[in-house]
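Okay, handing you the structure first.
Complex shown without one protein chain; remaining protein chains in place.
Each chain gets a letter, A, B and C, in the order it is written, and its residues are counted from 1.
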Amino acid sequence: MQYTFIEILRRALDEELARDPAVHLLGEDVAAGGAFGVTKGLAQKHGTARVRNTPISEAAITGLATGAALCGLKPVLEIMFMDFATLSMDCLVNQTAKYRYMSGGQLAVPLVVRTQAGAAGGAAAQHSQSLEAWFIHVPGLIVVAPSTPAEAYGLLKSSIRLGEPVLFIEHKRLYTMKEELPEDAELPPIGRARIARPGTDVTLIAYSAMVHTALEAAQVLADAGISAEVIDLRTLLPLDMPTIAASVAKTHRALVAHEAVRNGGLGAEIAARIGSELFDELDGPVQRVGCPFAPIPFAPELERALLPGSADIVRAVREELRR
Amino acid sequence: MQYTFIEILRRALDEELARDPAVHLLGEDVAAGGAFGVTKGLAQKHGTARVRNTPISEAAITGLATGAALCGLKPVLEIMFMDFATLSMDCLVNQTAKYRYMSGGQLAVPLVVRTQAGAAGGAAAQHSQSLEAWFIHVPGLIVVAPSTPAEAYGLLKSSIRLGEPVLFIEHKRLYTMKEELPEDAELPPIGRARIARPGTDVTLIAYSAMVHTALEAAQVLADAGISAEVIDLRTLLPLDMPTIAASVAKTHRALVAHEAVRNGGLGAEIAARIGSELFDELDGPVQRVGCPFAPIPFAPELERALLPGSADIVRAVREELRR
Amino acid sequence: MTEPTLADWKQMYGALWRIRLFEGHVQRLAAAGEIPGFPHLSTGQEAVAVGVCTQLEREDVLFTSHRGHGHVLAKGSDMQATFAEILGRQTGLCGGRGGSMHLVDAANGVLGATGVVAGNLALAAGAAWAAQAQGKKNISVVFFGDGATGAGAFHETLNLAALWRLPVLFVCENNGVAEFTSREEHSNVKYVSSFAAPYDIATKTIDGNDLPTVWAAAHEAIEAVRHGAGPYLLECMTFRMAGHYVGDSQQYRSKEELAEIREKCPIERLKRVLVARGVEAEELDAIAELSKNDVQQAVERARAAPRPDPTTVMDYVYRAPTLAAIPG
Partner (left out) sequence: MTEPTLADWKQMYGALWRIRLFEGHVQRLAAAGEIPGFPHLSTGQEAVAVGVCTQLEREDVLFTSHRGHGHVLAKGSDMQATFAEILGRQTGLCGGRGGSMHLVDAANGVLGATGVVAGNLALAAGAAWAAQAQGKKNISVVFFGDGATGAGAFHETLNLAALWRLPVLFVCENNGVAEFTSREEHSNVKYVSSFAAPYDIATKTIDGNDLPTVWAAAHEAIEAVRHGAGPYLLECMTFRMAGHYVGDSQQYRSKEELAEIREKCPIERLKRVLVARGVEAEELDAIAELSKNDVQQAVERARAAPRPDPTTVMDYVYRAPTLAAIPG
């Protein structure tokens, strides 16, 4: 059966709520269905004791979920926009991520923080950011960013069952994407990337919505006789270097693409790792495609001008191959 | 005359307070001298109206300073520990950094946020972090991290006069470092690195306290006949690529060292840039020395085991040269 | 300004209509896909904007929330430039960079709306601090919703404003709802004014749909703040007539509830008051008609305005040229 990204997230949450009484959902308006309708109907089905609305208190609800996770619950917290995870940073970074370590292994925080990121038509500077790079810099966290409904289904379930604090990043542009859900597909492991499209000439590394941009670019390149392999990272922390290395060892050329600002973005870490771990394999520099160094503007023309697209990837690959 | 890092920061603040009535200091206990004594005596001299204690309200005092900066003041806000800048993130990232852009250039935020970072003997997981990588990912901000008293003096003054929101990072381990202040030295420009030690065989790129670790390593290498050039970045955002490029074009080998966690750290961005902009110049991969992926532990033995030191730099350079 | 004259009330009647009609166009054009993003309308809450902002001096600074169109217009910002910004045009207040949630009109004292709930409270306190520190006579005003009181920044700011005795007026538009959930699900505290008590901050909870009431309370509050009495928290009980944002189907509200809210329309109320005071209904309708034309013209001119030049997208990140050469 076909599901939109929103419907599949709902199904995954519904099933996990049914499967494990420790699972609880909380967040602003989640019992009312959430700002994007992801949790619609779940409060009616599982009760408002397990699917709870919260006040607009990002700091406290993050702490609340963390404290509950220390005591037997497996909370799934929704932070409506990733831009507002800025208000959860103290708890996530100073407490949630470090609890296992600071306690010498006595305690763990089985918590999933679902949030929604990215730009989509005029959400402007405070509702469009992609801030995942901050979180891969924080020991103790796990960061997951699915690219399709089917992937999101399995990755969300795996995240809820993992037993570690997971930041689960959904891209608003993907919410309406539809996909068939293969029944009895087993759950993807956290920490493993996947080959979204096999290829031989260049490796395109992406995640979340940018995977589709990379696939578009790969098609354009294919038409020009260039075979691009597209890797969907799925998990951003920990990074699946073996999969990346195997691909680059084959293609000898790599490009990392993300919607987040290029400077200090995830692409920097990946490019640096490939540059050092695969130095002798590279026939050219690792290219990085990301957002130029500016906030997301409101006007569509400006937003379009700023956001990286498949043309940027194609151009970068052509440059790379021209060397 | 000789000044400690703390004394020189105090002198710079004192002079800027005297020079420009718009300059105001605020932060927890700053009128009482501050947790490290940086602002000692300034309230007595310039009045508690311009050197103000605040409640323990990182979020609000960051917003307060930002609003004041919009209206003619040039606040210098102290966030006692960088670990608690997590509580300022919403304002710094969503408001302070974006104000000029979102307003189409109508408004600016001439604000300096002084904070203190790094590990030093048992401050443990929540008082030892180096989180600068988050901020170089935020368009609109400027990030400065001085390595010596004399540098700090000029860079703090330049930051206060810049007219942009500046995150000014001080390392607790440097606070007691003493240095002669060359009189009538002109103020260093923001955005320019400096050569801390000239060399020809390898470029060591560092900032803040790690500059001294790099210099130590350079000395050890020199004794082994290896000439290392040490670059002190001084400004982390914007990055002075011309200076880095000139050096690497000469040495053909580069290493980036910082105390911050290696994964997703500033070293990733620099390595990625060198790897792409200087691909053909490199005789070997850009090495990265940084903190392994764990929180800072309390016990000295563990802290020492985790923190990167000059030996790590020397080892990495030797590996690099063995290629 | 002392007690408004009938002429003043008529002026304000027109101001209410301009906001109502202005946002009517926002709704229409957003629904038609001509306006990007998800604009939030203040429909039903206009009396607060008009009752407070029309009493402010140009030098007084204003901060508002995601629901701030009315406040900006009532403070006197140009309708055309404001609408152009909401459309994302080059001639907009912010050259199309900001949009509906980030309106700034510095020359008119509008220092900004924000998309962060409670995000502007501390900034408004900071602006008040700047006025205090520079011995200026202006005050700072910030509008926010009841939901913002769930955010720590609200409480941190009240404490600071009281402690530093800052000339800031906090105006809460308590419409009893935050997005899709009612006040009861956000707090046991019914009235936002209760939060002022511990700090001894002057406060009042009033009927925000009755313009004369708002005007009088705002007058008293502004005078107090301007004359050094410290912060003031004015809570205006009001009602959100439209959805949370344009496109919100409001299934979480019953037909009856929505009907009741329409009954409380602040424009209708002022009309009844003025008619009772002897003003001809026709005269008021003429004023409404006039507003309609003003708005219509502003909207059409805004729609005809040029779109931003994509090649300017990197402008204004930093002060050019000094730091223009930033990486990325």
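Note that a contact is a pair of C-beta atoms (placed from the backbone, for glycine too) under 8 Å apart; a residue touches a chain by one contact, two chains touch by 3 or more.
All of these numbers come straight from a predicted model, not from anything done at the bench.
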Task: Visible chains that the absent chain touches, using the contact criterion stated earlier - done: A, B, C
TODO: Give the residue, chosen from C:F195, C:W215, C:Y232 or C:Y316, that touches the chain omitted from the document.
DONE: C:F195
Open item on the list: Among B:A18, B:A49 or B:L302, exactly one should touch the missing chain; which is it?
Closed with: B:L302
Open item on the list: I'm checking contacts with the chain that's been left out. Which of B:V38, B:A60, B:A271 or B:V314 qualifies?
Closed with: B:A60
- [ ] Tell me which residue among A:I6, A:V30, A:A65 or A:A228 touches the hidden chain in the full complex.
- [x] A:A65
- [ ] Just the residue numbers, please: which parts of subunit A touch the chain that's not shown?
- [x] 24, 49-50, 52, 54-55, 57, 59-73, 75, 90-91, 94-95, 99-108, 139-140, 142, 163-164, 190-191, 237-239, 241, 273
Open item on the list: List every residue of subunit B that touches the chain not included in the displayed model.
Closed with: 28-29, 31-33, 35, 53, 55-60, 83-84, 87, 121-127, 261-263, 291-295, 297-306
Open item on the list: Give me the subunit C residues in contact with the hidden chain, please.
Closed with: 150-156, 159, 162-163, 185-189, 194-195, 197-200
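Following the convention adopted for this analysis, only the chains that are shown with their structure count from here on.
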Open item on the list: Can you tell me which chain lies farthest from subunit B, using the average of the Cα atoms as each chain's centre?
Closed with: C
- [ ] Can you check how far apart subunit A and subunit C are, centre to centre, with Cα atoms defining each centre and the answer in Å?
- [x] 36
TODO: Return the residues of subunit A touching two or more other chains; collapse runs of consecutive numbers into ranges.
DONE: 59, 83-84, 87, 124-126, 261, 263, 293-295, 297
TODO: Give the residues of subunit C that touch two or more other chains, as numbers and ranges in rising order.
DONE: 94, 96-98, 102, 114-116, 119, 152, 317, 326-328
